[in-house]
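Complex shown without one protein chain; remaining protein chains in place.
After this line comes subunit A, so read on.
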Amino acid sequence: MTTASPAVSARRGATLGWLRRLGTPKVIIIVVVAGLIGYLALVPLYYLIWGTFFDADGFTLGGFARAYGDPRVGDMIGNSLWFAVGSAVLSLVVGTALAYLNVRTDVPFKGLFFAASIIPLIIPGILYTIAWIFLASPDIGLLNKAIEPILGPGFFDIFTVWGMVWVEGLHLSPIVFLLMVAAFRSMDPSLEESALMSGASRWQVFRRVTMPLTRPAIVAAVLVMVVRSLESFEVPALLGLQNGIYVFTSRIYFVLRSYPPDLAAAGALAVGLLVLALIGVTISNLVGRSGKTYQTVTGKGFRPRPMELGKWRPVMGGVIVLYFFLTVVGPLFVLLYTSLLKFYQAPSAEAFASMSLDNYRQLFDISDAMTALKNSLALGLGSATLVMILMAVGAWIVVRSRIPGRQLVDHFSFVPLVIPGLVLGLALSFVYLRSPVPIYGTIFILLIAYCTRYMPYGMRYAVTSMHQISAELEESAQVSGASWWQTFRRVLLPLLSPGLLAGWIYILVVSFRELSSSILLYSPGNEVLSILIFEQYENGQFTVLAALGVVMVLTLAVLVIIAYKLGAKVGLRQD
């Protein structure tokens, strides 16, 4: 008895020790975060596939037959590709040209570039599209009214594929601009200078050296833009449906809005769109990886003297101003103008005389408007905070831990990148319609949708800043006696905070304007701002909508400014 007890208690001690080791904050936090990331990424996909291929009788391809048996499906696929490729090419040409002008030449008005690349980010796609309807609709467009005396009525028609390409391409161009500015900046200028010294002209240098070296960045940008346009919902829904021009996203929306909604057919379309997006992202990853083989970043490259445009300088200056007017001033002006009118009309002495703030006053009376504003704020703040907290730990797992399978966490967190917003909305409704937990029909389903959609961006921000922190900073804390949690909280988090804050701002902004997932998941009482604007557009309440849009843009601007101020304060303590 007494001889046996030490062995027994030793075994019990070992088990207890094992449990205690598993119960540390480190293990619990890591398991919870990795589990959440996997859950958010995989469960919607699983249910989407399940809901598409299985009905009450088991496996079926009925959804596919109904979705792709429609005679107009060829048109739909054609439109989708035309729209996506057209928008990508437009945004690429405009964005790359502007980036080159900005980085490598002495073009005037460089200050406008910053505004032109940041402001469109805070004009939600739906407002941007509506603004262009106000500008270039054949019946009521201000531009058409302005040129009517010369070219006759309805010269511009925004409700065509060309109109869709124009709006989407312009809205995407600032993203290409930012990508290409980074590519041009990271290129070693001595590569171009040595070509110049070999006697090549500026144009030859651009064509023979600059372009080949930035080709990986360009190809990646094209593919990313194609995928984003494929996934775009606002533009095809508002501009295309009017004339029966369907693309994947608007078709899915249409199928779900018909009575009775055919979930399986919508799922089949969603799977098709998912496959297209997956192909695009895969190719762009492959290109991106092979591009790294000729890394041109040298780190100590000084900025070369900018190329002098000479007599082209005023022309290019004019182009920049025009671009600024098209992307920033025009849309914002038309929204502001409309928001002051009693009913929508072209500018005239009469129109200006009738201006008032009535629409804004009315916003306070619409209880929906205040609820939507509150919901949008709560969702933006909530999803940004949740995502960045999760991804801070996720990035640690991926970059620093040696846990086997850590790369899975990375891959899972990037899965939502290929899921179009509308498809995610559909997939989540598949999940939570069946779930016994009452989430469907509450605001939490929107929170889950936003967290899922923006997880990849949060991960990218967190991983990037994790890579910038030398592992020795963390190890020296460990050697100093700090536990994992102490190291994370006192060394890693403060050092990560600028990157986490940048990610937080980005997610706040994009979730504040989210429409394509929300439109399938909201329920009355849980509207967000973009949904409300969409509804008002459908009801023809243009002037109130414009006022709401102005409020939305202003709120976003204020949020971004506060966040940047906060960020500057954090940044200040860094150096």
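The working rule: a contact is a pair of C-beta atoms (placed from the backbone, for glycine too) under 8 Å apart; a residue touches a chain by one contact, two chains touch by 3 or more; residues count from 1.
Note that contacts and distances are computed from a predicted model.
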item	value
Omitted chain, identified by the protein name its UniProt record gives, among "SirA family protein", "Cytochrome P450", "FAD-dependent oxidoreductase" or "Iron(III) transport system ATP-binding protein"	"Iron(III) transport system ATP-binding protein"
Residue among A:Leu495, A:Leu532, A:Ala546 or A:Leu559 that touches the chain left out of view	A:Leu495
Residue of A:Asp55, A:Asp139, A:Glu475 or A:Glu538 touching the missing chain in the full complex	A:Glu475
Positions on subunit A where the hidden chain makes contact	470, 472-473, 475-484, 486-487, 490-491, 494-495, 573-575
